[in-house]
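The structure appears right after this line, and notes come after that.
Only a single protein chain was left out; the remaining protein chains are all shown in position.
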Amino acid sequence: MVKPQSLLWVLVILALVVFPLIIKAEFLTFLLTEILIMGLFAMSFNLLLGYTGLLPFGHAGFFGLGAYTLTLLIKKASLPILLSFILSLFIPVLFALVIGYFCIQRVKVYFALLSLAFGQIIFTIIFKWYSFTGGDTGIYSVPRPVLFGWELKSTVAYYYFTLPFVLLSLLLLLMIVRSPFGVILRAIRENPERAEYLAIHVKKYQLLSFLISAFFAAEAGSLFVLFQGYSVPIFAHATKTVEALVMTILGGTYSFIGPIIGAAIVTGLDKILTTYTEYWPLVLGIILLFLALYLPGGVIGLWEKIKVSIKLKGSEGRE
Amino acid sequence: MKCRGKLLIVALFISIVISLLLPLKDAFSQVEKPPIVLGGLFLLSGRAAVVGLANYHGAILAVEEINAKGGVLGRKFELLARDTKARPDQAVKEATMYIMRDKVDFLYGTAASHEGLAVAEVAEKNKKILISPEVTTDKFTVDNFNRYIFRTDHMNRQEEKSAAVYISRFPYKKWYIIGPDYEYGRDAEKAFKEELKRVKPDAVIVGEGWPKLNEPDYTPHIQKILEVKPEAVYAIFWGGDTIAFIKQAVGFGLFEKTPFFSISGVGDIRVHEALGKDMPVGVHGGVKYWFDYPYTPKNKEFVETYRKRFGEYPSLFVMSSYMGIYFLAKAIEKAGTVETEKVIDALEGLTIDTPMGLVTMRKEDHQVIAPHIWGKTMKDPKYDFLVLGDLQVLPGEKITPSVEEVLNWRKAAKK
Partner (left out) sequence: MEEEDGMNELFNCLSSPSCLVGQLVTGLTYAIFLFLIASGLSIIFGVLNIVNFAHGSLYMLGAYFAYSYTTLFTSKETYWLAFFLIPFGVAGFGAFMEYFFLRPISQRYPKMAERELFHILATYGFLLLLDDVVKIIWGARFFSVSLPPSLSPKISFMGKVFPVYYFFVMAVGLVIAIALWFWLNRTNFGRVVRAAVSNTEIVASLGVNVPALYTRVFALGAWLGGLGGVLALPIRSANPEMGGDILFESFIVVVVGGLGSIWGALIGAIMIGILRSFGILAIPSLELVFAFVLMAIVLILRPRGILGKIW
């Protein structure tokens, strides 16, 4: 029996695939590409926050590392774009191994602060190393990928380049989260000491989770560079991590697709509201306060509550 | 408490949404022919606002004057404005949104050198003209030049050449250079060092300071200068950084001991006004425009109109932006269309009459050729801020590198 939910997801994916062919609005395609990439970043963040119970304040460091590895390999080492892309997924994971090892030795607030420190170190080095990374100016005119001799110049072309990568990554994440590994992560999130008692090597799982999330964060960073054609130090700054945090909480940190929904809302609002007002941070700040006070489960959480209350009302009616 | 709290938040939210949508009502007003839309990128916040607001106001004045005369080709200019916060990625984001979402006809602005270079790429990628009234890095018209970008400001090489010529009259040999640590500061320093060596081969740089852009606290740098005891200081600060630096340095007696030369910092009327009585006398400033010069009726009229519109004297950053809009307007008229390629052809080699005098947009590097002014701060009973006096004017042709030099630099950069 096919679950109605699975059918819904198939439809959504089909819609994503055909969307730009039907609706010829370049701006919307551009927006959707950005939502996909930032959604992936937020999902990687939520693997640590929602599923493992760790708050990595320096997570953007890996987004930045992915972006700069790609950019520097292309610009300085003149490697082909696709090879650089693949390397930019794995080299940051090496950094994550060292950083993650130290971070998971600490708990809660100290984990967050240590992660923040490492993230800011990455940011500051990129920012200051003018001769190698272009410093605060950043690196521009990163070329578009060339597939089978065909350069992906248009926005639509690039959308179709990004979509399979993001969908595949989401599928991988889904499999990870639903696997026994994912169940253990959640147990660790709920109560690390109890998990330890159950002979689970907590630190090993936390480190693995850290590495996986760093991988996907780096992927998001690289995809973003190829998308926008530039790389700037702020990709590694804590403010980028906060973007992921806001998207995750707004969408719903306890659901799988929450972060992507959050990414869609935040990115959409950002691009549309900034036409009317300079004060997007103000609106965002108010949204955050509202979330913290009244909507901890985010949009998905709200949706779940509504579904439950509809069901309840339904069953009440029948009695 | 819970109910009231929720109500409060909801009410707050609704009122914000309403206030954001209010500007929409203007969208429904009547327009005859569609306007020519300019996507403006300005530095509108923080210390950089001293420059950004000046760029913005200069552009507004020009747009209003042109629209009052019926616009260009019967169409009015519409100037959109967004704050780039002196961040290149923000500038690129806004520029991209301008092109995709707002479908602008031209890109106008960027002031900080690193954001200018970034938006130049966006302009080239999307085949839109970018006119920058403020980016001074040489790279804009040399290394990173592309067909679609134009500059109505001086390039660093022109400014630093003018500085070197001015400085050659003084006997100072041991120099300390201090400037903001980003694209503009480094590029200006490179040009200054080369030009200084040309006029004073025995000059020596005894120290350098590179605080970050918009550094809140210059005191360790000031201490360093006092320690090193140079014969003179060359400062590359602009806008709010100049104000902050001078304010902090006055307290340590820096200006009593050391001659101070400031490019595009001292000489900015906003800096003079902000410092007021705290501004030291006898410091040197080099600018592209000082409101009291030239003594022509056209300039006087410009200053008066600007004062009436904005309640203040026009600073150097106003003029380059005012000029920029006029260049665009005249070029569109000459081309007879807003089509990008034709307007580019019209802009190349165009000479227009500005309050500063005649200014030409050179064809080969899309760079204006305009004079540069140096002077010293002194008291003037007419004003309650210090003025720039003892003016030395260096004509554009004397300070501009030749076309040959520029082409050679470009070749060297490509290697």
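Labels A and B are assigned to the chains in the order they are written; within every chain, residues are numbered from 1.
Criterion: a residue touches a chain if its C-beta (ideal position, glycine included) is under 8 Å from a C-beta of that chain, and two chains touch if they have at least 3 such contacts.
Only a predicted model underlies this, so the values are computations on that prediction, with no experimental measurement involved.
Within the full complex, the residue among B:G74, B:P171, B:P201 or B:P216 touching the omitted chain is B:P216.
When the omitted chain is restored, the residue from A:I86, A:L113 or A:L207 that touches it is A:L113. Within the complete assembly, A:I125 is the residue of A:I125, A:L167, A:L208 or A:L273 that touches the hidden chain.
Subunit A meets the missing chain through residues 49, 53, 55, 102, 105-106, 108-110, 112-114, 116-118, 120-121, 124-125, 128-129, 238, 242, 245-246, 249, 278-279, 281-282, 284-289, 291-293, 296. Panel shows subunit B; residues 5, 44-47, 49-50, 53, 83, 181, 207, 209-211, 214, 216-217, 219-224, 226-227, 240, 243-244, 247-248, 251-253, 274, 278 of it touch the chain omitted from the view.
Note that only the chains that are shown with their structure count from here on.
Inter-chain centre distance (subunit A to subunit B, centres taken as mean C-alpha positions): 38 Å. Residues 26-27, 30, 130, 135-138, 140-141, 228-230, 232, 234, 271, 273-278, 282-283, 286, 289-290, 293-294 of subunit A are the ones that touch subunit B when the two sit in their complex.
Per the touch definition, subunit B reaches subunit A in the complex via residues 5-6, 9, 12-13, 16, 20-21, 23-24, 44, 82-83, 87-89, 92, 96-97, 100-102, 114, 117-118, 121, 125, 182-183, 186, 213.
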